[in-house]
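All protein chains of the complex are present and in place, except for one that has been dropped.
On to chain A.
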Amino acid sequence: MDTEMDQIYQIDVGNLLAFNPNHRFSSAPSSREELVKECVTEGTKLVQAIADTLFNFPSTESVDGPLVQLPPPTTKLPREKHLPRPKPPTKWEEFALKKGIQKRKKDKIVYDETTDKFKRRHGYDRVNDDNDIPIIEAKASDEPGEDPFAKRLDDKKKRVDKQQKNRLQNLKSAAKAGALPSHVQLAASALPITGTKAQPKKLGKEELGDVAGLAATSTASGGKFDKKLPGEKPPKKQGKHHKYLPVVPRYGWVDEEKEQTNKVLGKLLSKHSHEILNVGKAINMYNDKKEKKKSGRSDKLKPKKDITKKKPYANKAK
């Protein structure tokens, strides 16, 4: 668009953008207001130029007003994200391509010959449902004593697992090519300890704090002189736990230390010391131990004990 001053504006209608490369602002601006005015008038000219082309487009009437079809923008701007990468073909797709297998469209409703009805292919009351088979004929190759129904379930499970594995492999190769579908994420799940089925239990914040205290109990001084790391919480009653009874008994009070020692002596030297022992319980414990030794349980399969859990009466004297 030429004006009297022979200015050609670069107009991009798709972006509603106009650029006037020829205007020269005076290097010594008169005043701020004059400068602002000049800028706005120049801007007005540019907007008018865009509007000229815009309003001359064929417009369709709509509820809100005249709609105009904008041309695509001409200024190239950088993309936000990379172009979507082509997905590598899956193992099945490669195989189908090699063999020339075409995809066939399957109907949702299929004729079922056993019941002479039209049933759906997937879902409730479907054709060829595995659970509906009442009788499975035995073949010569079958072993006696093998449950064919359970075998069918097992086979199905194996097929499903295999399919899951194949799906994972396909997704992995797609992820390698950078073309993982947007709704799928591959995440590394926790690594299992070899040999056990149980997952390693994640220690919580408090439990981790307790572990240091536990380790302290194994020292001779009960963790009193252990070097503490910065930020470590102060221990819960560290050190040895002593209960010192007064040596000299108070006037009128029971001599606790004497009582303590007398109790122990009494238990040891009593005439009815057999009454202290619960014979029945002792026999049961002995038998249990014997049986366990016989069965020979392998400790490898049992989940490892939780060391952080404290047994409630472990430290109480029996």
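In this section, a residue touches a chain if its C-beta (ideal position, glycine included) is under 8 Å from a C-beta of that chain, and two chains touch if they have at least 3 such contacts; residues count from 1.
As a working rule, contacts and distances are computed from a predicted model.
Participant: Name the omitted chain as UniProt records it, choosing among "Ribosome production factor 2 homolog", "Protein TRANSPORT INHIBITOR RESPONSE 1-like", "AP complex subunit sigma" or "Aldehyde dehydrogenase".
Facilitator: Of the names offered in "Ribosome production factor 2 homolog", "Protein TRANSPORT INHIBITOR RESPONSE 1-like", "AP complex subunit sigma" or "Aldehyde dehydrogenase", the absent chain's UniProt record gives "Ribosome production factor 2 homolog".
Participant: Pick from A:S31, A:S62 or A:S141: which residue touches the chain that isn't shown?
Facilitator: Residue touching the chain left out of view: A:S62.
Participant: Would you mind spotting which of A:I135, A:A150, A:A188 or A:V254 touches the chain that isn't drawn?
Facilitator: If we include the chain that is not displayed, A:A188 is the one touching it.
Participant: Which residue from A:V47, A:L97 or A:V264 sits in contact with the chain not drawn here?
Facilitator: With A:V47, A:L97 or A:V264 as choices, the missing chain is touched by A:V47.
Participant: Which residue, A:L35, A:L97, A:L245 or A:I283, contacts the hidden chain when the whole complex is considered?
Facilitator: From the options A:L35, A:L97, A:L245 or A:I283, the contact with the absent chain belongs to A:L35.
Participant: Spell out, residue by residue, where the missing chain touches chain A.
Facilitator: Touching the chain left out of view, chain A contributes residues 14-25, 27, 29, 32, 35-36, 38-40, 42-44, 46-48, 50-52, 54-56, 59, 62, 64-70, 72-73, 75-84, 167-168, 171-172, 182-192.
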